[in-house]
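In what follows, a single structure is set out as structure tokens and then discussed.
With one protein chain removed, the remaining protein chains of the complex are shown where they sit.
After this line comes chain A, so read on.
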Amino acid sequence: MSVTFRFGTPGDLTAPSADRLTVGDPRIVDFLAKLARKLLAPAVARKHPELGSLGYFLRPAELHRAVEKMRRDDALIFPRGNVFHLPPANVDTIFVYSWALSALAGNHNVVRISSRSAGAAETILDALGEVAADADPIVARTQRMVTYGHDDAITGALSTWCDLRVIWGGDNAVDTIRKLPLRPSARDLTFPDRTSWAVLSTAGWRAADPAARRAAVVGFANDAYWFDQAACSSPRTVFLVGGDGDEVRAEFLTLLLEVVDARGWVVDPAMAVEKRVNAYGLAAIGAAGALDFPDNRITALTLTGTEAAPRYWIGAGAFPFAEAGSLLDLVPAMNRQDQTVSHFGFTPAELQAFATELGGRGVDRIVPFGSALTFGAIWDGYDLPAEFTRLTVLQP
């Protein structure tokens, strides 16, 4: 069995440890704050803009706020214990968010980093290593990141070691890993396949001034293009809500192309083919009635109905469009798989009515354009700080 240590003190991953951390342990807070500073350095932010959001999330003020939220009046709060994280291979920042919150809660963590990690993930691992050099050694002893192959023996050992197993990734990952048993007292926190949408009010769009429209499109472009539209919260289908969407859609796409141009984003040939394969496929089954390829970086499809919206990835910069009379009309098309709805141009009352009507049967996050990828302590319907801690009741 071969395990490569990417961060933390090498050694037996499942050996008992005498180290004890507390919820909001100052040594962890100090470590994460220093990590934030590294990630927010201009050179890093230029190269990997998505790390800027991560750095922001790890600033001391944010960390203290998160810790404050963990405190309760009715119970003592402690770390959950050992947490084993299985983050996805290709969304480079997810593993840090989930690990950092768990570390902040005082847990001993083992994070399996995919051997296919690259780019931003490598930058993060470098930054972690540099910060650790000056940090309290307890950090490196209790927080470990490792890479190993698809080895059920190792995953199995870590599964019986942990109190909480965090499985990010799709349904297949969850099903595969769940075959390996946990201790009776432990449990899984799973993040299965999700779909996310964008909703655009045509009335709200018309009422917005040009600067607001442009800002909305900039936000939408970041949401869609940062992870090649494949993060679980990346918007896929755009619902034009309120009627007369043609003109709005045309202007939206024109602005989107301008933003994409300005950022210098490119689409590689394989992705361009992928988008055509999927777009033609949707046309062939009658889900898309019109295909537009205004530019290689944007594929626009006109869906034949809201229920025709695909729930699988169709490529980077591939946008099916569908029209709906009102947000409430979309409710029947939403289900438990749906995670984030990013919005523009709606009143708070409209969004509230939409959320209320959904009734928790689908959609975990309703956020403005530009915030779809912004990670939060409440994610996929879970209160993560609560998941990463345990409560002791004390009645004197």
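Basically, a contact is a pair of C-beta atoms (placed from the backbone, for glycine too) under 8 Å apart; a residue touches a chain by one contact, two chains touch by 3 or more; residues count from 1.
Operating definition for what follows: contacts and distances are computed from a predicted model.
Asker: The chain dropped from view, which UniProt name applies: "Putative acyl-protein synthetase", "Indolepyruvate oxidoreductase subunit IorA", "Beta-ketoacyl synthase" or "Glutaconate CoA-transferase subunit B"?
Answerer: Not shown, but named in UniProt as "Putative acyl-protein synthetase".
Asker: Given the contact definition stated above, which residue among A:Phe227, A:Phe321, A:Phe354 or A:Phe388 touches the chain not shown here?
Answerer: A:Phe227
Asker: Touching the left-out chain: which of A:Val96, A:Met271 or A:Leu358?
Answerer: A:Met271
Asker: Using the touch definition from the top, which of A:Leu76, A:Ala262, A:Ala290 or A:Leu391 touches the missing chain?
Answerer: Residue touching the chain left out of view: A:Ala290.
Asker: Using the document's definition of touch, tell me which of A:Leu86, A:Ile124, A:Val139 or A:Leu327 contacts the absent chain.
Answerer: A:Leu86
Asker: If the hidden chain were put back, which residues of chain A would touch it?
Answerer: So the residues of chain A touching the missing chain come out as 86-92, 94, 114-116, 150, 167-173, 176-177, 191, 193-194, 227-228, 230-232, 268-274, 276-277, 280-281, 283-286, 288-291, 293, 296, 302, 313, 315-316.
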